[in-house]
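In this view, the complex is presented without one of its protein chains, the others remaining in place.
A and B label the chains in the order they appear, each numbered from 1.
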Amino acid sequence: MLHLVLFLIFGAICVAGAVNLLVQRHPINSALSLVAVMASLAVEYLLLGAEFVAAVQVIVYAGAIMVLFVFVIMLLNAGEEARTGGSRVAILFGIPGMLAGSLLVAWVLITHSGTQEVSAGALPGPPREIANLLFHDFLLPFEVTSVLVLIAIMGAVVLAARPESIEQQKREG
Amino acid sequence: MNLTTFIIVSVIKTVIALFVLLTAVAYSVWLERKVVGHIQNRWGPTRVGPFGLLQPLADGAKFLFKEDLIPPHVYKPLYIAAPMLAVMFALTSISVIPIGNVVTIGNIKTPLQITDVNIGLLIVLGITSLGVYGVALAGWSSNSKYSLLGGLRASAQMVSYEISLGLSLVGVLILAGSFSLRAIVDAQAGTFWGFIPRWNIFQGQIIAFFIYLTAAYAETNRVPFDLPEAETELVAGYHTEYSAMKFAMFFMAEYANMITVACLASLLFLGGWHGPLFGPPLLQAILPVFWFGLRVFMFLFIYIWVRGTLPRFRYDQLMAFGWKFLLPMAIANLVITALIVAIRS
Partner (left out) sequence: MVPLSYYLVLSGVLFACGVTGFLIKRNIITIFMSIELMLNGVNLSFVAFAAHWHALSGQIFVFFVMVVAAAEAAVGLAIIIAVYRTRETLNVDQVNLLKL
């Protein structure tokens, strides 16, 4: 019972945050509502028993990636989004269509999927077990992602460096 | 323990922890003014009460009764939310920090911490990593160039030093084999050869300890890394536009963060509450808390001592130091610790 109540509360916060992200016109408000979504998702992970994933969700997503977004918004001093007139067809058919589609999917999932119930903390994800999997069974993907991160770092440095500073470094040898 | 007792005990512990933390925050401000005063050949606060001991109360009353200005050019919702966020995250992180052994009062057995979770350290790291929002949003929403520069510097600095901070703790985690702060302290009980305590700092984590201490100074925006609020260049940095209680909230957040960092340093590296126990049972129950408090006090004193002694870094020096020196050192320490543990087992 408590599980269901907590799920509903934090699920509602998630959905409210996601909708707020769409409605808000200023990027910093969108960013903050995304942080709220991520924090309440971390609680959902805790409900499912995935404690380590929940902690990493807060530290990496809310604490690092979103800080980067806020940082860029501050750096570029991004203002309010310009209004552009959308096509009328999209408003007339898109929104009802999307609502109908998502209701259909939700209805099918809830009534016909035949899934059992998940109890609170069903699958504890202790850090020890996760490390065992990550460094034994998934070692190769793990190493490949480290290469990916390295490439991303180099790409970010090259892209964000001012062209003049690269020229200057070339001249200096 | 049934649910009602559990709730009552938890509420009592929360109230006590908040009270102790807020008092400690108030008196570390007093301590700082006093010690820095003596370092600079002044007296510090002397007028209010003996040795100026009532100064924090006077300051608090002053902050409460000052007019709460909101400048006209700020972005109001975030301007008001930012100090609240800062102080909220700073106070929340104390909830998983243990201050002593498990105690038994009557027939209720309870650990001396609000809650003992098995990912305690991760929770502290997560909450402190969210703390950057308070500073960044304050800088942005104030809509003033000093605040914006301070906020930008603060968020860049905190994100950069968080990596070294986290990596320096991994060595300790490898030795203890747990994320629970209580388990980490318990792993440091006992002595080597009868006289050297088995603290992590004596188990080869001394480099990690200094990396942690340096990164923690940067995380809490303290001298010599207090560029976000460098008063000679940025007026007051991210809280330039704040006054009265909102300013006091940033102040409280900073000192609460200092105390959290000091608590973590003593728990992870200096053996937490372990120390000589003697005397009657009551004294034996209180002594661990005293030893823990002593270590925390020592770290706070070092904080103030450093503030009274060192000059401020330049911004490029700060970034270069964090990325080019501290981070490689932390990784090297991690690799060496892992190797030693692997060879030993």
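As a working rule, contacts are C-beta pairs under 8 Å (C-beta built on N, C-alpha and C of every residue); 3 or more make two chains touch, one makes a residue touch a chain.
Nothing here was measured: the structure is a model prediction, and the numbers come from that model.
In the full assembly, the chain not pictured is in contact with A, by the touch criterion defined above. Annotation: of A:Ile9, A:Leu75 or A:Ala100, A:Leu75 touches the absent chain (contact as defined above). Although one chain is hidden here, its contacts on subunit A can still be listed: residues 3-4, 7, 11, 14-15, 18-19, 21-22, 27, 30-31, 34, 37-38, 41, 44-45, 47-50, 52-53, 56-57, 60-61, 64-66, 68-69, 72-73, 75-76, 78, 81-82, 84, 86, 98, 102, 105-106, 109-110, 113, 115-120, 122-123, 125, 129-130, 133-134, 137-138, 141, 145, 148-149, 151-153, 155-157, 159-160, 162.
The rule we apply is simple: only the chains that are shown with their structure count from here on.
The distance from the centre of subunit A to the centre of subunit B, each centre being the mean of the chain's C-alpha atoms, comes to 29 Å.
The touching residues of subunit A, when paired with subunit B in their complex, are 28, 32, 35, 39, 51-52, 55-56, 58-59, 62-64, 67-68, 70-71, 73-75, 126-128. Chain contact summary for the complex, subunit B toward subunit A: residues 78, 118-119, 122-123, 125-127, 129-130, 132-133, 136-137, 139-140, 148, 151-152, 155-156, 158-159, 162, 166, 177, 179.
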